[in-house]
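Yeah, one chain of the complex is gone here, protein chain that is, but the others are all in their spots.
Then we have chain A:
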Amino acid sequence: MAEPVSHVTAQMPRAKLAGLLLFFLGPAVVIYTLFSIYPLVATMALSTYTSDTSGARSFVGLANFQTLLGDALWSKPFWNALGNNLIFFVVHMCVQNPVGIALAGLLSLPGVRLKGFYRTVMFLPTMLSVVIVGFSWNLILSPLWGVASGALKAVGLGSLFAPWLGLESSALVTLSLISVWQFVGIPMMLIYAALLNIPEELIDAARVDGLGQFRIFFHIKLPLVLPTISLVSVLTFVANFNAFDLIYSVKGALAGPNFATDILGTFFYRTFFGNQLQLGNPTMGAAVATVMFFIILLGLCLYLFLVQRRIRRYAF
């Protein structure tokens, strides 16, 4: 029998071990530092500066954050963006993840035909460029030439059609649902993989005890994949609070109508890069990015301390 790895490394000369560590970890550390840690620290540093018209920067401490959260000119759009972002997240949690779980549950049922086909088709939108997704849905929902109004009319629901993407009341939810459509493949795949890991014996035992597929799913399978579901929720949270591209490609940087679709990502973009006549303000933009980082950090901490620790894991 081969020795456990820990024994091998313990017996290794120090220098050789260090060389080995450097070989395996070095590239990741370098890349991670260069493209992730350094930009993050640089962003935070930049957020404590301000620049004048000649482009010269001076240190102002936390003044940018005071303006962002204390001055109504900045705080109003900021809270609006945060609120919209929460709605964006809630729609994903309430639609994307349950649908993803349901699809995974259906795919893992014994005796489903064309499994590979369904799996691929449902995962396809995830691999499409956001620009294509935005463009296609813009066309589908277009009141001028979209198929949506015709399709609704065909089933007698023509009166329900509205220019959803253009109305203040529905634009954000519509965009959220487009995003759900695009990314539903990710929770589906992750949960599907977790479901496949459940030992057959457990399912067989349940079936011997007389449970139907429905109850097997809710009483046996679902509790066993809860850790994966919570992981999916965290991924959704991080992705949603960093979202930007879909809104930008469909509604532009002004995220209309009347900022109804403005989320933190578009707010950041507008602040940092500017828009039409609004000049970009990199230092203020960095402050927005830093606040976004802390919002996500806070969300992750809450998850780690309140949820992650209480989840029971089962080893098979």
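In this text, a contact is a pair of C-beta atoms (placed from the backbone, for glycine too) under 8 Å apart; a residue touches a chain by one contact, two chains touch by 3 or more; residues count from 1.
The criterion applied here is as follows: contacts and distances are computed from a predicted model.
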From "Probable sugar-binding periplasmic protein", "ABC transporter permease", "histidine kinase" or "Sodium:solute symporter family protein", the hidden chain's UniProt protein name: "Probable sugar-binding periplasmic protein"
Hidden partner chain, touching residue among A:L82, A:L103, A:V133 or A:L165: A:L165
Contact with the hidden chain (one of A:L82, A:L141 or A:V184): A:L141
For chain A, residues in touch with the removed chain: 35-36, 39-40, 43, 53-55, 73-74, 138, 141-144, 162-168, 238-239, 242-244, 251-254, 256-259, 273-280, 289, 292-293, 296
